[in-house]
Every structure is written in C-alpha cells, then in structure tokens.
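For this view, one protein chain was removed and the others were kept in their places.
The first chain written gets the first letter, and so on, giving A, B and C; residue counts start at 1 in each chain.
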Amino acid sequence: MATVGFLGLGIMGHAMAANLVKAGFDVTVWNRTASKCATLVAAGAKQAATPREVAESCDITIAMLADPAASREACFGKDGVLAGLAQGRGYIDMSTVDDDTAREIAEAVTAKGARFLEAPVSGTKKPAEDGTLVILAGGDRSLYDEAGPLFDKLGKKRVFLGNVGQGARMKLVVNMIMGQMMVALSEGLALGLKGDLDGEQILDVLEAGAMACPIFKGKGPMLLRGDATTSFPLKHMQKDLRLAVALSEQLGQSLQGGSTANEIFKRANIAGHGDADIAAVYRVVQ
Amino acid sequence: MATVGFLGLGIMGHAMAANLVKAGFDVTVWNRTASKCATLVAAGAKQAATPREVAESCDITIAMLADPAASREACFGKDGVLAGLAQGRGYIDMSTVDDDTAREIAEAVTAKGARFLEAPVSGTKKPAEDGTLVILAGGDRSLYDEAGPLFDKLGKKRVFLGNVGQGARMKLVVNMIMGQMMVALSEGLALGLKGDLDGEQILDVLEAGAMACPIFKGKGPMLLRGDATTSFPLKHMQKDLRLAVALSEQLGQSLQGGSTANEIFKRANIAGHGDADIAAVYRVVQ
Amino acid sequence: MATVGFLGLGIMGHAMAANLVKAGFDVTVWNRTASKCATLVAAGAKQAATPREVAESCDITIAMLADPAASREACFGKDGVLAGLAQGRGYIDMSTVDDDTAREIAEAVTAKGARFLEAPVSGTKKPAEDGTLVILAGGDRSLYDEAGPLFDKLGKKRVFLGNVGQGARMKLVVNMIMGQMMVALSEGLALGLKGDLDGEQILDVLEAGAMACPIFKGKGPMLLRGDATTSFPLKHMQKDLRLAVALSEQLGQSLQGGSTANEIFKRANIAGHGDADIAAVYRVVQ
Partner (left out) sequence: MATVGFLGLGIMGHAMAANLVKAGFDVTVWNRTASKCATLVAAGAKQAATPREVAESCDITIAMLADPAASREACFGKDGVLAGLAQGRGYIDMSTVDDDTAREIAEAVTAKGARFLEAPVSGTKKPAEDGTLVILAGGDRSLYDEAGPLFDKLGKKRVFLGNVGQGARMKLVVNMIMGQMMVALSEGLALGLKGDLDGEQILDVLEAGAMACPIFKGKGPMLLRGDATTSFPLKHMQKDLRLAVALSEQLGQSLQGGSTANEIFKRANIAGHGDADIAAVYRVVQ
C-alpha cells in the first residue's frame, strides 16, 4: 500500500488526515505549528519536520493549506515539497488556490518529473470529519486514479475536470454560489424577523420547498441563535469570492450578484468576523 | 361537504382547481377569460359568470390571481367577491400580494361579517399540479382550520402565521431568497462555462454538496439547454423582488443582495423575458 | 402685489420664507409647531393657525413640507389648504413628493377651480438661504408665470417641465445622481485614506479635474472632519432614492447604481444617522 503524506492540519486538514489514519493508511503528517500533530501521531501517524521530509518519504503527498501563500510556501519554500519530490511521486494540493498558483506549482512539480493533481473540495468541517467531501480534481489522470482509495475515505464524490486549474475554478464557482446563498438566507431571516415572522417557521417553510438544502438546514439555526462556531472561516469565503470576482474579470463575465456578496462578506471581514464561521455574515446584514 | 369557489385559472390556479375537482369537491370556477374554464367544467366543475356569483354560491371561495391589481379587482370590482359574500362565508386569497392589498381586502371582507384568510403559496407549476405546494396562511384561524381538507389536496405543508399580512410577508421572504439563488446559479454556470468547465459537472457537484436543492436540480438543466418553459413567470418573480425591496424600506432592513437580484430580474423583464420562466434570468447574466 | 402664504418652516422652508419676507412680500406663515414662526413674524410676516387660513387669505400659497404624508395632510387634512382655496387662487407645493401624491393634490385643487403647480427644488440649506435654489416646476403654466417674482427671490434658475409630476420626477433624477455621487466620494476618500493618501490632497485633485463640483467642494471637507451638520437630512435623501427606485420599477428602467446607493443610505438611516446630513453616509462606508 502506498505511503501517504499530509501537510496542513487546520480545521479541514486535521479531520481529513484523521480519516486516512483511521482507515489504516501509512500516513506521515506535517504542520507549521508542530503541536497540532500530536493527536494524529497518537493515533498511529508519523510526524515529519518539514514538507520536504514528507515528500521524500511518501508515494503521494497531500496538502490542505489555508491560502495561496501557504500553498506556495509549502511547495517552493526552503525545505519545501519541491525539494523532496522524486521522479514519479505524486503531489496533490487540496487547498483552495487561484489559477496562477495551481499552475505554477503544477509546472514546477512536473518539471521535476513528479506528478501533480489539484483537488480542492466542496464541503467544510462536518463533511471533512464524516469523509463526505466533494473532491474537484484537475491535472494528472494517473495520479487521480491511484489516489482513488484515498479519496474514497475523504469524500463521497469526486470528479476529474481536466487540466490543472479546472478544479480550482469549479471550487470558486461553487463557493461563489454558496456565498450568495448565505447572503440570501441572512437577508431573508433579517427581513422576516423585522416583519414579526417566526424564525423557525421561516426555516421550516424553506425546508419544505424548492430551496431546501443542507446549507440552509445547517446554517439557518446558527443564524437564529447567533452562533458562529467556525466550520468554514468567513475570511476564506471572502477570499473565494474575491478570487471568483478576479476570475470573472479574466474571463469577461459580469458577476453583479457575486460582487455584491463579496462586498458584504468583505464588510463582515473588516468588522472582525474573519475567523468566525460564514454564518457570521448575518451580523452585518441584520 | 362545503362548496368551493375558485377564481383565477392561470398556470397555478388551473392546476390547483383541477386537484380540488379531482378530489371530489363541489367546485365552481371563474376566470376573466372564460374559455379557460372548459377543461375543468368537462371534469365536473360548475362555471360562474362573475366573482360575485361564485361568492354567492360557495361556502369557501378561493382566489389565485396574477397580481395585487387583479386581487383588488376580483374583490372590490363591479360584480366582485365583496358584493356576493354573505355573513360567515369564507374568502381565501392565495395570490401573492403586498401587505396593503391583503389588509384592505381583509378589512372589507370582515366588515361584511365574512371571514378572510390570505394564503399565498411557495411553489410553482409542478408542485401546484402535484398538490405539493407550501401554504402560508394568515388571518381567520377558524377558516384556516375549516379549509384544512382543501389545503390537504393543494399542498404538502401549511403554516398559520398569525394576522393577515404575515402570509404575504413569508411569501416575499421566501421568493426573495429564491430570486437571489437563481442569480447565483446563473452567474455560477455562466462563469464556469466561460472557464471551460462542463455544465453538467457543475450541476453534479452542486447536487452532491451542501447546496443541493430542488430548485437547482429543476432549473439547472433548463439553463444549460436554454429552456425557459414557463412554470414561474419571470415578471412575477420580479414583482415579488420589488415588493420585498419595498417591504425592506418599510421595516428598515437593508437588502443589498435582494436589491441586486431585483435589478437583474428587472433587466430580464425589460429585455422581454417577463412571460418566460424565471430560468430566463440566465439570458441577461450570460 | 400678490399676498403669499408659506406652509412648513423646516430647514428649507424657513430660509425660503425668510427670503420672501426680506424681499418685501406680504407673507403669511404656518407651521405645525407654531413656535417656529416667531422669527419670521418678528421680521414682518403674519401668522395663521391652519393651512386653511393661509389659503383663504393669500393669492398664492406655497408649501415646503417634509414628505408625501405631510403634503397630503396639509392639503387634504382637517383645516387643510383644500378647504380654504377659492376659485382662481394658486397653490404651489415645493416639497419633494411622489408622482401619485402630486397628481392627487393637483386634481383636488383643480377640481375646486384653483390652480396648482408642483415645484420641488434642487439645492439644500445654503442655496435656500442664498436664494440660489433650482426650481423644477410642473402644472399650471399661468401660475408658474405669475409666481416668477417669488421664484426669483428663491432660486437662481427655474424650469417649466410640463404636467404635474414632471417636476417631482426631475427632482428624483437629480437627487438619485447626487446620492450616487455621495457614495462615490465617500468610498473614494475611505479607500484613499486607508491607502495612506492625504484627504486634502484627494479633494484638491478632484477640484482640479473633470469631477470638480460644488457638492464635492462642500461635503468633502465635512467627511474628512467627521462633520455632519444637517443641511440635507440623510433620511430625506434615502426617501428620494427609494422613490427613484420605485419610479424605475414603474417606468421599466434598471437602476443598479441607484439601488446600491439606496441600500447604503438605508444602512446609514437604520444606523441612526437619518437626521444628520447626507455627509453621514460616510460613517457606514468607512
């Protein structure tokens, strides 16, 4: 069985790595703050000191990092993945990054004779824990196929979308839609409550109709309770909205609704809710 | 068993009246263009020449009309419902109207000693045909209870929301959210296609994740096919968005996302897509 | 010389009436809070107890009231203008109102054989004091001509725009543009200051270029100082933006920029800045 490396043990990464360990894979983990490795090591994982060490010792190395800068650093930085990747090895970046970042990493990895797959996910903390993420892959098809048994433990669905960059684009498309839906839900609840409707009844009516969806079912009660326990940090959603707007500029697509959602999430971010859950967007809409 | 009147046989009304006839109720129908009554009469309904005649002959009269103006005309106009309502009779307006219209009708009906219930619905053509609408009622509680057997044939869920006006408000809240979701879906598909993603894969990914919902499942393929066969006319959605914005002014709630969706639907309406389905909003987003 | 009545002594009305008194006209004033008449009475004006008394005793009665509701009340209310207007007398409403209000007042006044002119103004406190308003008239042409000597003391420019309703529309068009310009200025200053530019230099550059205008020259320094001393109450601007959006719905014109400005002013209003100057919109943009 292939050896697996895992870089980045944030909310998402920790849950994903834990699922791989639990499934019996031979997993080596690394995190910038090394102490976060402890639980996984206790559960059977090995720990490495640098991304380079991980890449040197594993057949397939997976990264799940916070933003494009972290992805670049883990790959290109001193003692980064690139320094450790041998010919034929696989590197899968599951972080959400922009087109340029994904392509630059892909080119560098490929230039070393290794294989690259971008595989950002749709889904946040709970699906990461439950292994029910949706995996959006682009890049090396053989690596996508080899990683199948790993992906089966991480997600309930995976799609192969073509060249590197297409996974990232799909992620932005999906999260841009999600951002607008959070704005819609927030405004709907705020308007309804000011109009003396009952919040629970609003959610019940949504649940009974054509807009019934897991995100409203999950976030709706959080909005009503004022709960913003983080599963998907608001600042990451704002980043995705920003990248979606930038993509729309590049492709020549107007994005009035997406831009509006971006500005509202930006206001929430500026107001200090960046580390809270996306549910906190409600606080600047109320 | 109570006799039932039904005013307005548009896309929604015709399907709803048909369900009542099919269920064996004693139904009397009226429509401004009388020829639309033919199928229902053939199925066993009686036909009346004016709303007044309907109200005079039925225990409970239901209206499902296109807009506030049509609701007012059917009630207050010459040979309208008001002229025919006897004491104790019930009038249920299931059209989507603004607060003021609903309340003025309620007051006039109540002043005659009759009972009034507003009961706008969430759901369009298909749920109307299938009897799976969500019914949002406000007004006379006894009439709500008496109409239960009728509502059971029209919808899969009903809620009683309090005074007249609350049903209309709930409808606006729900449709405002739907309007934003249609914009989000349209922008997401347009952006993805310009970015060389596959439209079906975008819908598959949405269906597998937290945003999976009947509206995306239903409208998504229509957008990709360029199909805008009307089940929910775009001009009615724009009207609801306009009324939601007006409600937000009245209640002091900012509605940036809703206003943006309203402007986009308004552009689609101006561009001549008012009678097409809400799916046609995609045509001005592409 | 004609006798002149003046109803409404708010920020605008008081300054306007004072200019008429100072110019030597025979002026009778009324205000809901009667104490506001004192200064003008001391300067030579007569005071009346009701709008009706004013209309009974003056050849031309001018109104400058806060909103459509106040205009309707002054006209149609108990002891209102309508009760006092004799045949041939003139009533000029200079308040900013919606189409419907202006037309209903016009019809009622005309039905009594009196003449009506709507004449809302562009310009706030300072131009009102200086007699340099821009007067936007619609309605009875003979009354417009007769009122010329009065208008000369109130404004530096007047235009006759046709039927009643056209003056109100021009006002909404102009104020909708002003609302967007205040948002643009606010966002520009906020962005520049966060980018370490000097606020005064930003205003200097604007003043030297193609966007140089009295409103930026007047409000710019107020924004920088955090000064929102009221000359044009923010809540009135928000009302005008709301009416402009409503007009755009009626006429089938998309108004994305105007709707966005409306939502931003609405947020400022909700945040409690309604009685402050429009300069206070900066507080929710920063």
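The working rule: a contact is a pair of C-beta atoms (placed from the backbone, for glycine too) under 8 Å apart; a residue touches a chain by one contact, two chains touch by 3 or more.
Only a predicted model underlies this, so the values are computations on that prediction, with no experimental measurement involved.
The chain that is not displayed touches the following shown chains in the complete assembly: A, C. Set against the missing chain, the residues A:A2, A:A34 or A:I270 yield one that touches it, A:I270. Check C:V183, C:L223 or C:A280 against the missing chain and you find that the one touching it is C:V183. Contact with the omitted chain, checked across C:V173, C:M222 or C:I270, is made by C:V173. Within the complete assembly, C:G257 is the residue of C:G77, C:P221 or C:G257 that touches the hidden chain. Mapped onto subunit A, contacts with the missing chain fall at residues 242, 245-246, 248-249, 252-256, 259-260, 262-263, 266-267, 269-270. Not every partner is drawn; the one left out touches subunit C at residues 122-124, 127, 134, 136, 156-157, 159, 161-162, 166, 169-170, 172-174, 176-178, 180-181, 183-185, 187-192, 194-198, 201-202, 204-206, 208-215, 218, 244, 247-248, 251-258, 260-261, 263-264, 285.
One rule holds in what follows: only the chains that are shown with their structure count from here on.
Taken together, the touching pairs link the chains end to end in a line with two free ends.
Using CA-based centroids throughout, the chain positioned farthest away from subunit C is A.
Computed from the mean C-alpha positions, the centre of subunit A lies at a distance of 53 Å from the centre of subunit C.
Subunit A and subunit B, compared by their mean Cα positions, are separated by 39 Å. Each of residues 256, 260 in subunit C touches at least two other chains.
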